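Of the protein chains in this complex, all but one are displayed in their positions.
Right after this comes chain A.
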Amino acid sequence: MRAGLMARLAWHDYRADWRLSACAVLALVAVLAPLLVLFGLKSGLIGSLTDRLEQDPGVREIVPLGGGRYSAARIDELRRLPEVAFALPRTRQIAATADLYPNRPGPVVSVEMLPTGSGDPLLGALPQPQRLDEVLLSRSAAEKLGAGVGDELLAAFGRLDGGVAEYQRTRLRVVGVLPLAAFQRDALFGRLELLEAVEDYRDGRAVAAFDWPGMQGSGAAQRIYPGFRLYARDLDAVETLRQRFATEGQEVATQAEAIAQVRSLSRNLGVVFWIIAGLGLAGAFAAMTASALAAVARKHRELSVLRLIGFPTAALLAFVSLQALYTGLISLLLGGLAYLAAETLLNQLFMQQAGEYACRLEWHQYLLAAAATLGFSLLAAAVGGWRAAGIEASEGLRDV
């Protein structure tokens, strides 16, 4: 069969019969464009929600509830779990506070102290404290103190020794300030050793590193931590870890429920989308089949003539299928343009944060839609083509 000749003949006929062709194209675009927008909204909205969850490390945090007793080895064990992205021991809450003095006139700011280290998701790309006296500040603390990166601050840690209030001062250097989204309260993030030193001092022990006086003898080897900072590797791991802690009898607070809600919203929206898509596609398929059959009935005489001249069955099939392909391609182009216009408008309306989209289709999704459209077009045309293939050359030739 001469493919080029058939493509040309089919195109000539498609163009000559442009009213019928336009009807077929419009019918398909009428289904295709809304479906693309719906598809885009689904993947855009769900994508944004999921991105927000994934980008907010707080969602992946697992907070142990109630007092616990953990050895350093136990927490190291937790850190090695494949579901865990970051785990560090916490010192006692009461011992993990510091008074920071601003470098300008102003009140002392009391902050909580959190241990940090390599892989802390709250820090992101910020530098980690390398030395004992290096810290990061939360945005609110930095603003109250009027401090920025590179500043040195005076910090005071107090204790009661036999009913006598004592305190020690030391200078801390700010190496970074966390974004507001990462941590909302007044806090400083330092190395675990800093927090352990403060805890030792509070407990009345001497701290050699800072030259703080107190009882000699170290409890570090058997140090017991009341809790830990722990972040799951990804959203799925949150639920896995929650179950793991539950079986161990350790109560934890997680965002597992919020994650499950977004997940189920995503799943339900998916179902809604596929129901609408299914109904739309079924309608479009029926319309395409009807139009293919109508086209074959309309072109009966021409098809008979082609058969009489000696065109093989495959050529008649190609004639009908190619026209369906033309309809599919033109509809895809028009539907795609309509979608892009709708996408631009919707994103302008709903844009909340840079990099987030209300409506968005990836290239592979568009290609998938294109392949499905052309596939359905050809399938619908095959019904008409089947009819066309059955046309006898002697039929319809003598109708005037």
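Of note:
We take it that contacts are C-beta pairs under 8 Å (C-beta built on N, C-alpha and C of every residue); 3 or more make two chains touch, one makes a residue touch a chain; residues count from 1.
Here, contacts and distances are computed from a predicted model.
When the listed names "Phosphatidate cytidylyltransferase", "1-acyl-sn-glycerol-3-phosphate acyltransferase", "ABC transporter ATP-binding protein" or "Monovalent cation/H+ antiporter complex subunit F" are checked against UniProt, the chain not shown comes out as "ABC transporter ATP-binding protein".
When the omitted chain is restored, the residue from A:E112, A:E302 or A:E356 that touches it is A:E302. Per the touch definition above, the residue from A:E77, A:D161 or A:E392 contacting the chain not shown is A:E392.
Residues of chain A that touch the chain left out of view are 2, 5, 9, 12-13, 15-17, 301-302, 305-314, 392-394, 397-398, 400.
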